[in-house]
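With one protein chain removed, the remaining protein chains of the complex are shown where they sit.
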Amino acid sequence: MTDQSATEPLYGAGLWHFGQFRDRYATDGYGPPVSTLEAIDAAGQVGSLSVVDINYPFNPADLDIAAVEDALKANNLRAIALTPEIYTRTFCRGGFTNPDPEVRRQAIELVSQAADLTRRLGGDYVKLWPGQDGWDYPFQADYKALWAMSVEAVRELAQRHPDLRFAIEYKPREPRNRMTFSSAARTLLAIEEMDVPNVGILLDFGHSLYGLESPADAAQMIMARDRLYAIDVNDNFRGWDDDMVVGSVHLVETFEFFHTLTQANWQGVWQLDQFPFRENSVEAARAGIEVMRTIWRALQVLDTEALAEAQARQDALAAQRIARTALLDAQRA
Amino acid sequence: MTDQSATEPLYGAGLWHFGQFRDRYATDGYGPPVSTLEAIDAAGQVGSLSVVDINYPFNPADLDIAAVEDALKANNLRAIALTPEIYTRTFCRGGFTNPDPEVRRQAIELVSQAADLTRRLGGDYVKLWPGQDGWDYPFQADYKALWAMSVEAVRELAQRHPDLRFAIEYKPREPRNRMTFSSAARTLLAIEEMDVPNVGILLDFGHSLYGLESPADAAQMIMARDRLYAIDVNDNFRGWDDDMVVGSVHLVETFEFFHTLTQANWQGVWQLDQFPFRENSVEAARAGIEVMRTIWRALQVLDTEALAEAQARQDALAAQRIARTALLDAQRA
Amino acid sequence: MTDQSATEPLYGAGLWHFGQFRDRYATDGYGPPVSTLEAIDAAGQVGSLSVVDINYPFNPADLDIAAVEDALKANNLRAIALTPEIYTRTFCRGGFTNPDPEVRRQAIELVSQAADLTRRLGGDYVKLWPGQDGWDYPFQADYKALWAMSVEAVRELAQRHPDLRFAIEYKPREPRNRMTFSSAARTLLAIEEMDVPNVGILLDFGHSLYGLESPADAAQMIMARDRLYAIDVNDNFRGWDDDMVVGSVHLVETFEFFHTLTQANWQGVWQLDQFPFRENSVEAARAGIEVMRTIWRALQVLDTEALAEAQARQDALAAQRIARTALLDAQRA
Partner (left out) sequence: MTDQSATEPLYGAGLWHFGQFRDRYATDGYGPPVSTLEAIDAAGQVGSLSVVDINYPFNPADLDIAAVEDALKANNLRAIALTPEIYTRTFCRGGFTNPDPEVRRQAIELVSQAADLTRRLGGDYVKLWPGQDGWDYPFQADYKALWAMSVEAVRELAQRHPDLRFAIEYKPREPRNRMTFSSAARTLLAIEEMDVPNVGILLDFGHSLYGLESPADAAQMIMARDRLYAIDVNDNFRGWDDDMVVGSVHLVETFEFFHTLTQANWQGVWQLDQFPFRENSVEAARAGIEVMRTIWRALQVLDTEALAEAQARQDALAAQRIARTALLDAQRA
């Protein structure tokens, strides 16, 4: 069943994977500060990464774009996207939905600058993760107003940069207790309201998982509307965005997720969004890619015809056996 | 601030509230069997119910519709809706999405019969709760196919009964591990694909709560599209559809939910969907209505202007204080 | 690394696995009624089961014990335990903790009868699953009183049957919203208060998983006190007791669980507690055993020494790689 001609996907990672992690307890950081150039070098050391998604502003903020380009080149990496940081202190009460119209404007302008740099770097999309847009308390917000501000901000950006694509990464919660773009379906509704052709979705496997979605189903729904611009993978214990190494908990569902993408002939990058707080970040990236490669090999030996027949009968036992067999055979595929 | 002329809403209940409950452990039932007519009499005893949503087929299945009409009349009740039971043994592997096309047909025809009876009884809508439509295992289903079958079945029903309204009750899970109509946003996407004017949503507060939505926000989103046909209220511990008495856990968010409906001038029935497994069902209904009445009185004393101002600032502390003050004043309002 | 002399464990199942399932929606059952003798025959058909845990009272209730013995013998099965049904209608407001002392007495006497039959059948333990002992609502219960009643009831049973062992199966919730014996640690505290030598724990992998425990850690804690009398395995989506086929979601953690048991030289039966609502029950049991056998083979090729070294360093990446390698090699082991 193995298709010898099948080409392995490109692998990528968010550059923050190689940065300094903090949280509300280890406020001094889980390790020393890491500059953008150092992070690019670390990404290069992984050995099998082709692209990176880079936080913007760079670290330090005055880092020259040419230096970034050089570092990428030196490490055989390409910038697939920029992620404007519209979730730091300035935006902690909201980026696109901040009650202060000036801060909303700042958020939009920061994204717009990132868009300009994405163009220069030859990226595929601008990543939008408005992590501070949402609410924390019952009664705190006028939901209708928040929704409108979110929709309008992204529409404005898409219209100002019609040659670029904007990928919204939805997430159920964190850092806000509840977020505006919280699920695949909500984000699709928002995109429809925007009525622009260049806004789509970055599906983060872990966000989908702990948001009570079946990630493969969410991917299917987004692809049916041609809006799956990118994916991030990682894993968690289903109650929070733990950003663990791919497949460390949900090996079967990760396999199903990539199977669904492959069946739909989705051609994007298989991209890591892991937070190895206490692990070596280069090793953690290698581990994630190792698992993705195992899954890729499993896809080559998967009996897709038998699986489709089992699924037509909704025969869980048969479908699971077919999938498990392929997964366990992947080692030697 | 009290508007003396404000009219209290109508109260309603799902008739199952007064039926026999079972689960997978007390398979002999939490109490004796209850016929449809007995359940109507129990609903009548509550004293403040105006409408009921009735399971179909009736119990016993050959019960004459005229007898149902008589019983309703005798208890000063009106049938607001019928709920066709497309989730019993026949449909346990799916109603609209059953792998067997004949069973899918049976499900559609059962709903269609219920629609005819809803018309005769003068109901407002047919309630669709396709509880067995979804999946249990990773790899079990072709999500695209399930979605298409669900959309087409409801569209067909809506087109066959253009004079009636169909209200889809979404739910994240149970009895299926994952359900097709799982959230407000997904259901809105499905309704949009149906492209018919007479399909909307019944928002169950508890389903929304444990589905990681903020129920008030979900209501807002549905109302913005004019699709909020009905609501059910109850409560839970946020991890499952416990169907507890209204306000027994989430008093504040229940208040917020009704505030949002009221602000949008939503005119529907305040309806109970409680499962008092171990309580007297008439008393449990009275308790739920007592809480709803407290909330209604709180709405009369709520300083909506100050609240709107606090929300414009997204000031959680001020908004919560205003809401809490009204709630605690409700007793004497 | 394979130890050719290692003996495969015995496999078992709860007899309910082969019975009729109901829930609150498919109140007419997911299939036809199944008698105790029919269920034993179904268990026999699986082909690799050695023991069963049998619900008591039998179905029908007046079934002669000799007929049960004959059926077991005919199917090469042994009764490892009896599970008295202290969670049906009579006990729906509590078994050991019912507010009515007469019902509490009934619960104790039903278990005592089951104990007598367990002795006659040569079982290893009486299974105690007081599913209705707990509470549903805030303020409903005097927690101290419930705890005392639970401890005293089990102690009395243990003292009346000092030659038998009683295994408490803890569970976070369902059918009660909160249960008295809800976790490994709580149950160990209760057992300590009982101060009898013959009460232990049945650890259900799925209960542990959705109760926020790490099942392997919970097993370790119980074994450290010599109280792990039995285990049940299955799987779920971590939010509810879905009782899915073993390993269908959490293959890695199931492997870790059995690794922990094996390292501690735990010698009990590997036992199924699956609820194949919509699947063929014999096939579902075979599927579960197939997965357990894969895990058993993986244990034979696991590099336990390297794993122990990685764990001493708390090196997650290395430990996961060692485990994953063994799992993926199991197919050909």
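By written order: A, B and C. Residues from 1 in each chain.
Everything that follows uses one rule, which is that contacts are C-beta pairs under 8 Å (C-beta built on N, C-alpha and C of every residue); 3 or more make two chains touch, one makes a residue touch a chain.
What you see is a predicted model, and the numbers here were worked out from it, not measured in a lab.
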Residue in contact with the excluded chain [from A:P162, A:P197 or A:G239]: A:G239
From A:V249, A:I289 or A:L302, residue that would touch the chain that is not displayed: A:V249
Residue touching the undisplayed chain, where the options are C:L121, C:M221 or C:V301: C:M221
Chain A residues touching the omitted chain (full complex): 20-31, 87-89, 92-93, 131-132, 136-138, 173-175, 177, 237, 239-240, 242, 244-245, 248-249, 275, 277-278
Residue numbers in chain C that touch the chain omitted from display: 93-94, 99, 135-145, 147, 172-173, 178, 182-183, 185-186, 188-189, 192, 211-212, 214, 216-217, 220-221, 224, 252-253, 256, 259-260, 307-308, 311-316, 319-320, 322-323
Chain B, residues in touch with the chain not shown (by the definition above): 237-239, 245, 247-253, 278-280, 283-284, 287, 290-291, 294, 316-317, 320-321, 324-325, 327-332
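Assume only the chains that are shown with their structure count from here on.
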Contact graph of the chains (line, ring, star, complete, other): complete
Rotation angle (°) superposing Cα atoms of chain A on chain B, nearest 5: 180
Interface residue overlap between copies chain B and chain C, same or different (over half shared): same
Centroid distance [mean C-alpha coordinates] between chain C and chain A, Å: 39
Residues of chain A touching at least two other chains: 252-253, 316, 320
